[in-house]
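Removed: one protein chain of the complex. Kept in place: all other protein chains.
Letters A, B and C name the chains as they come in the text, with residue numbers starting at 1 for each one.
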Amino acid sequence: MSYNSFGRVLRFTTWGESHGPAIGAVVDGCPPGLALSEAEIQPFLDKRRPGQSRFTTQRQEPDQIRILSGVFEGRTTGTPISLMIENVDQRSKDYSEVANAYRPGHADYAYDAKYGLRDYRGGGRSSARETASRVAAGAVARLVIPEVRIRAWVERIGTIPILYSRFDEAEIDNNAFFSPDATAAAQWEQAVDAARKDGSSLGAIVVCEAYGVPAGWGAPLYAKLDSELAAAMMSINAVKGVEIGDGFAAAMSTGEGNADPMRPGTEESSGPQFLANHAGGIAGGISTGQPVRVRVAFKPTASILTPVETIGRDGQPTEIRTKGRHDPCVGIRGVPVVEAMMALVLADQKLLHRAQTGRN
Amino acid sequence: MSYNSFGRVLRFTTWGESHGPAIGAVVDGCPPGLALSEAEIQPFLDKRRPGQSRFTTQRQEPDQIRILSGVFEGRTTGTPISLMIENVDQRSKDYSEVANAYRPGHADYAYDAKYGLRDYRGGGRSSARETASRVAAGAVARLVIPEVRIRAWVERIGTIPILYSRFDEAEIDNNAFFSPDATAAAQWEQAVDAARKDGSSLGAIVVCEAYGVPAGWGAPLYAKLDSELAAAMMSINAVKGVEIGDGFAAAMSTGEGNADPMRPGTEESSGPQFLANHAGGIAGGISTGQPVRVRVAFKPTASILTPVETIGRDGQPTEIRTKGRHDPCVGIRGVPVVEAMMALVLADQKLLHRAQTGRN
Amino acid sequence: MSYNSFGRVLRFTTWGESHGPAIGAVVDGCPPGLALSEAEIQPFLDKRRPGQSRFTTQRQEPDQIRILSGVFEGRTTGTPISLMIENVDQRSKDYSEVANAYRPGHADYAYDAKYGLRDYRGGGRSSARETASRVAAGAVARLVIPEVRIRAWVERIGTIPILYSRFDEAEIDNNAFFSPDATAAAQWEQAVDAARKDGSSLGAIVVCEAYGVPAGWGAPLYAKLDSELAAAMMSINAVKGVEIGDGFAAAMSTGEGNADPMRPGTEESSGPQFLANHAGGIAGGISTGQPVRVRVAFKPTASILTPVETIGRDGQPTEIRTKGRHDPCVGIRGVPVVEAMMALVLADQKLLHRAQTGRN
Partner (left out) sequence: MSYNSFGRVLRFTTWGESHGPAIGAVVDGCPPGLALSEAEIQPFLDKRRPGQSRFTTQRQEPDQIRILSGVFEGRTTGTPISLMIENVDQRSKDYSEVANAYRPGHADYAYDAKYGLRDYRGGGRSSARETASRVAAGAVARLVIPEVRIRAWVERIGTIPILYSRFDEAEIDNNAFFSPDATAAAQWEQAVDAARKDGSSLGAIVVCEAYGVPAGWGAPLYAKLDSELAAAMMSINAVKGVEIGDGFAAAMSTGEGNADPMRPGTEESSGPQFLANHAGGIAGGISTGQPVRVRVAFKPTASILTPVETIGRDGQPTEIRTKGRHDPCVGIRGVPVVEAMMALVLADQKLLHRAQTGRN
């Protein structure tokens, strides 16, 4: 076991704090011979990078990736891939307030209760800055599963959902919100702007689908594909809920309403044809060949300007309001992180699958 | 890694198929010196046992637990605890239909796609019968965390929720549905009866809370308490969604609305007083000392009498309807399973916590 | 991690005490589709079974294996294989002496120091009886590596070695000592008989070779094939030393003397031809295609009739002499155990190899 590692055969370990000199990941178990350079990773980091619009934190981090090991003459060698991103814009000038009082909804109190001390600068290890390491590792994982295409988007910000009747995948990268619905994006612009100006914050829901996953990935019982995805998504900062397929809606359904009938596949496809995908592409913890679909709830960040009652390290009552830079809606930048975790889980399960079955 | 094990320091492995001679679990890493006998485990199995009311499957299994190792003179020795339950009422007479055609919504097709063969008798390894092993292991885990009280209930069956204004914990064990709301229980009786008679099935939502968890359990980043709980719950048969605290509702909230303000604790309690628990008792992946709250969505079982389009092993189109015995609402018997997984995760995290911090 | 499991992808967990109702193993990660029944396992257990000659313990155990899961219609299904052996001849009548005093050289004191209690009947969990579970698991592992042939023998008992000039593999199964040298076997007969009559015991060295291991198994750096073998062998009761290839003799050699020169392979073999095998078939932690060779030292069992100074549980000085049944030379029955561990390590590494490289 390892506190800061994830994955079974393709396994990554992340390290680093928000305001330390650098953050990074070590990706172990990557198959040899894959073409890998910084150029394969950087675009994914650029999608997650802060400071790109006024709707995310204004911290300016170039998030320049460096590969320190595991690649030779442009190809992975099968040895551990060490990835490092230097922290540039730390601004750790004044953290006395956070040092002395616990921000409710943040990990401050819990870390102190556990470890007896904490790196309070920018949240230290509990900062969402760590997710940059995941995105970098996820870019490596994508190389392991070239047969799979992964796409995530924001489905809702606060009380405003997209309409799937307006769904346009091409639109996702055209706006600052990873919205597949241009109309919703325009509404979110106003809502997030308002939240930002008020020093408030908004929650969001991110949906992620993976196309091209063959039937058979996932390992019952305790390495089930859905179980691994749930763990992966719930480990992301601010995530409070995970659904596979219809999720909680399935609980309100009936066996008939929730059925995914099957027909013989067409000549082109190897698997059967499914008439519905309530299951989100997973049955018994194993992929069915349908798109794998996950839905993830991000809470509104606890960093708000409104003063909140709290206590100090000394146990005395006080109030705290979070000034500084922050994301008014952390779910937005969650999109590339959710994609990365999807890639990491699927790549790991692919390797696990071929370990046991010998099938590639 | 292990396909059929769960946990890091307190680690259990389950084995067995629905219609094999027996099922069981090996619990490894249990602290020595705990008083353990079959009598500590049996009551939890009895809660989950099938055939107790007309609302669950009519398979008659006594689910008699046997402890085969790890206990000496009534106390755990620190060595692996082997638990076994013999299967008695297998009735594996005629499975030719299931053998030759895939039941949509079940693991039939996925298992065949993965392994190239499957034990089709009663679902084999993918049967919810395996959860009896979890309940037995969970009973051992409870001994590791005597400071914690765990309680789960059904919050909704199909379209009928309980009302929290009628919540009465004492009521939970008074009805066949683990309902804390007697009125809802009466409504569910009709709904489940109707579903049973129609050969249909219903989904359900189970809520589980753990009281007495001290602040500090949970290990960032990839052994976060919420991440482990999500994996544990999503690994249960028929589960399609997991929420911690407010879950998806948090995504529709604001930073102010989602805040859990803190005040100094009273003399009796060691930790601070929280004015709300939107977070479900977990911040940054670590327990805060508040009740840990999880919400779990169970889909309606795919075993229904209505014929569903499917394909045979030969790839030809056919129809299938599930006769035989089944649960019209698998979520009901999910209650003791959810409790068991909560106990297993918390016990593991307690040991993990003291490994790193030296605090008990 | 798991205290009582071994292996990474093909992973087994053992449970059970010397005088409990049964012992067993759960083998997880076994590929599906392999022909497996009790008949595949029993012969290996029979080789290890006690009471077969006067040179081993007189405890009479039929060691009848039962497969409780993971096999359907004679083939492995890819789900965990539960193996159980009932203990029959426990004779746990009088253990008061062992209960109250620590036998030096046994685990008695260490277990008490660690756990605060122990199952003292026949050594409890620390008994070599557990190795029957390994042998059963090893029989399953052999099915995973049909390309490999494994053969172990006793090279030395006490001060009497075999002569390799008299080495005859066919002889190994012809005597009670797994000796490839009939002359040495005759000498050992006298030596072990003498030790048995004196209530003394003798150490032994076991050598194990695996033929047919292809180049490429083993995973640097911390899953190196030699590192895994060392862990596997050193985990066997009474083992105090492990060598790969020339082992300690290599430390007295020079670079020239220790070289394993290579020539192009012949038409029949795919790999190169090696002119020597000082390395024992492993370079950089990876198999080279040569025979994998391990040498294992077993200490003489501490169960002797000569009184030894010791202390009681009460801390007071006393003496102890081990009456009861025991092996005068535990290394003899170590042969099938060493073979089993070799099979388990190689099978695991094969699966690990194909996980990363996709090559079978």
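We take it that a contact is a pair of C-beta atoms (placed from the backbone, for glycine too) under 8 Å apart; a residue touches a chain by one contact, two chains touch by 3 or more.
A quick note: this is a predicted structure, and the numbers were derived from the prediction, not measured.
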Check your understanding: Out of C:A99, C:L143, C:A176 or C:V308, which touches the unshown chain?
Key -> C:V308
Point to revise | Touching residue (missing chain; options C:A35, C:V88 or C:A231) | key: C:A231
Exercise for review: Using the touch definition up top, pick the residue from C:A279, C:V292 or C:V337 that touches the left-out chain.
Suggested key: C:A279
Practice item. Check the options C:P21, C:P62, C:P104 or C:G212 and report the residue that touches the missing chain. Key: C:P104
Check your understanding: Which chain A residues would touch the chain omitted from the figure, given the whole complex?
Key -> 1-5, 8-9, 11, 13-17, 20-24, 26, 28-29, 32-33, 66, 68-70, 72-73, 75, 77-82, 84, 114-119, 124-125
Revision key, fill the gap. Hidden partner sits against chain C at residues 1-6, 8-9, 14, 102, 104-107, 109-111, 113-116, 125-126, 130, 156, 158-159, 195, 200-205, 214-224, 226-235, 239-248, 250-265, 271-272, 275, 278-280, 282-289, 297-304, 306, 308-311, 315-317, 331, 352-353, 356-357
Point to revise | Interface with the unshown chain - residue positions in chain B | key: 1, 9, 29-32, 78-79, 220, 351-352, 354-358, 360
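Everything below uses one rule, namely that only the chains that are shown with their structure count from here on.
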Exercise for review: For the copies chain A and chain C, give the interface type as same if over half of its residue numbers appear on both sides, and as different if under half do.
Suggested key: same
**Study point:** Centre distance in Å when chain B and chain C are each reduced to the mean of their C-alpha atoms
**Key:** 39
Study note, to complete from the structure: Distance in whole angstrom between the CA centres of chain A and chain B is 26
Exercise for review: Determine the centre-to-centre distance between chain A and chain C, using the mean Cα coordinates as centres, and give it in whole Å.
Suggested key: 45
Revision key, fill the gap. Residue numbers in chain A touching two or more further chains are 1, 9, 220, 352, 356-357
